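First the structure, in the form of structure tokens, and then the observations on it.
Here the complex is missing one protein chain, while the rest keep their positions.
Naming follows writing order (A, B and C), and every chain is counted from residue 1.
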Amino acid sequence: MDTRLEGKRAVVTQAADYMGPAIIELFREQGAEVYTDETVLRTPEAVENLLGSAGEIDILVANLAAPANFGVSAVDLGEEIWAEAFDLMVHPLYRLVRAVLPKMYERGSGKIVVVGSATGIKGMPELSAYSAARSAQVGYVRAVGLEAARHNVQINLIAQNWVENPAYFPPAFTETPAFKGLLEQQVPLGRLAEARESAQLALFLASSESDFFVGQSIPFSGGWAQ
Amino acid sequence: MDTRLEGKRAVVTQAADYMGPAIIELFREQGAEVYTDETVLRTPEAVENLLGSAGEIDILVANLAAPANFGVSAVDLGEEIWAEAFDLMVHPLYRLVRAVLPKMYERGSGKIVVVGSATGIKGMPELSAYSAARSAQVGYVRAVGLEAARHNVQINLIAQNWVENPAYFPPAFTETPAFKGLLEQQVPLGRLAEARESAQLALFLASSESDFFVGQSIPFSGGWAQ
Amino acid sequence: MDTRLEGKRAVVTQAADYMGPAIIELFREQGAEVYTDETVLRTPEAVENLLGSAGEIDILVANLAAPANFGVSAVDLGEEIWAEAFDLMVHPLYRLVRAVLPKMYERGSGKIVVVGSATGIKGMPELSAYSAARSAQVGYVRAVGLEAARHNVQINLIAQNWVENPAYFPPAFTETPAFKGLLEQQVPLGRLAEARESAQLALFLASSESDFFVGQSIPFSGGWAQ
Partner (left out) sequence: MDTRLEGKRAVVTQAADYMGPAIIELFREQGAEVYTDETVLRTPEAVENLLGSAGEIDILVANLAAPANFGVSAVDLGEEIWAEAFDLMVHPLYRLVRAVLPKMYERGSGKIVVVGSATGIKGMPELSAYSAARSAQVGYVRAVGLEAARHNVQINLIAQNWVENPAYFPPAFTETPAFKGLLEQQVPLGRLAEARESAQLALFLASSESDFFVGQSIPFSGGWAQ
């Protein structure tokens, strides 16, 4: 039996979305007790409610996702899409982290894994709201990572792209010739990752194996971003 | 007489703040007609008002700044500081760019220079709201730069730090021994830049000399960020 | 019992140096059969000899190290130090990779882990020969990673610094007040990593958990490089 997270208590946000299901499954296999919550964390109250119920937290998985809205140019981008990207992915991140840090600092250990995006480190045209919000996550993690380091709390981010998930890569899209051409051209590995592969990186970043990582955003994109 | 911007019409936002005065002075020396506006662009209406009065725009200088609030930890960071960083630096950027692009696309040329921050590409602890917002600017520019390229419109960003300006580096701070020690330790060049030096980079990015630059964030920080 | 490398055959070069001992120990604990060789791979023949004896290779750990020669300025840097950095760290890397790739391609799988340095991605003054050579490794891995991707062979690099090892951080140095001040100032985590922590990253990059990584250089430096 595997035990890389034995004795650890993890919280996974937006548990039904994005990498939530795969991370929960793998973390449980590895011995963690996992508290899950499926709320989209649009408001300060939603974050408070979640953390009020979650109990003690060794590992926070900030799995935050919004609709990607591919193909909307900067000229056509409206207030709603713009605001949604920040409301769902950026503001809840800071509220979650602010809330969990004090107890982690008290205990002298803790892990925060942000499931982010490679669009936060590499440009993708006609996806500017999403990209800007994901870049804000990268910048937040970089700064807070430095603060938290001396408390032995590690906060790092998975900068992923081209990972299977029903929201961004639904089969109706991935089975088209257009998508296959895109994959061939854009992704050196020539395939999508399974969600479980991303979960393996989340496991590494949630375990004591990554205690020397500080505020990093690690590309996970089949070579799209290096 | 210098003429690197001869015949060009530029708009500089938040003209009294940050790099505004130095850029306006240099751009005029170089032959540009410069329209200035001192409004802090907190709302969509403020952006509309500015652009309604500005006339034709060859060059947009998105000079957006908010209080830096140095030394506020992620644990102590409140909603007001957080929201202000995005309201003053991120949301107006996207509104400005969306508004000016169509005419630039029509004309087949244009320059957008974002006066951003090196904290958008390198971590600085206890400055996480500001850093996250500046990183969002970097990500926005990266994505939109790719879109605008085929229209011969260049959007790039100055990732500056350690540049003289009364808001972030007031003399009351820069003349203390503590600041001098910080400068010695953090800035390889060992000095602050004058605002005019940053304006020289803005000039390069606003002129036809940088037509091959696409969505880039260029470090300007005396070696703090390389 | 742990089995993350069960059934795999690994080769670790310069086995007595740098991260060699820690990686060998951990890989064996994880079920790998590990072939070790302590030669410094200064010549093409040395590489040929090693690989002639090594047998089948699922995982190549290119653990290549040269004296660091801290504190030699660019002005004082002589031909010998310069050449040594490239002879010991750069040229053997390309020879090793060239030799192992064909069989990995034939088999349709393989892992190459380069134990490199964070000085290959971030500047350190008065260490220019070493830094240039480590940067060459980073660039080589980036390019070849892209080529090897379609063959399902992953080549990635550990960009480490501030990791315990007797050559770069001997106790006679690390126990001085000068070193403690340096660590305090330069390393956000405020400590050296143990070699075993770096080996954990090598394990991740050698296992099937990292099949979606392509030509990456991952910072491992306690926050010195993010």
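Assume a contact is a pair of C-beta atoms (placed from the backbone, for glycine too) under 8 Å apart; a residue touches a chain by one contact, two chains touch by 3 or more.
Treat the numbers as computed from the prediction; the structure is a model and nothing was measured.
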Displayed chains contacted by the hidden chain, counting the whole assembly: A, B, C
Residue among C:64, C:88, C:101 or C:158 that touches the chain left out of view: C:101
Options C:5, C:26, C:113 or C:127, residue touching the unrepresented chain: C:127
Can you name the residues of chain A that touch the chain not displayed here? 122-123, 125, 185, 188, 223, 226
Spell out, residue by residue, where the missing chain touches chain B. 142, 145-146, 149-150, 163, 188-190, 193, 197-198, 200-201, 203-204, 209-216, 218-223, 226
Residues of chain C (touch criterion as defined above) contacting the omitted chain: 44, 73-75, 77, 79, 82, 86, 90-91, 94, 97-98, 101-102, 105, 119-120, 122-129, 131-140, 142-148, 215
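Just so it is clear, only the chains that are shown with their structure count from here on.
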Shared touching partners of chain A and chain B are C
What is the distance in Å between the mean C-alpha positions of chain A and chain C? 28
Per-residue overlap in chain C, given as positions that touch at least 2 other chains: 188, 223, 226
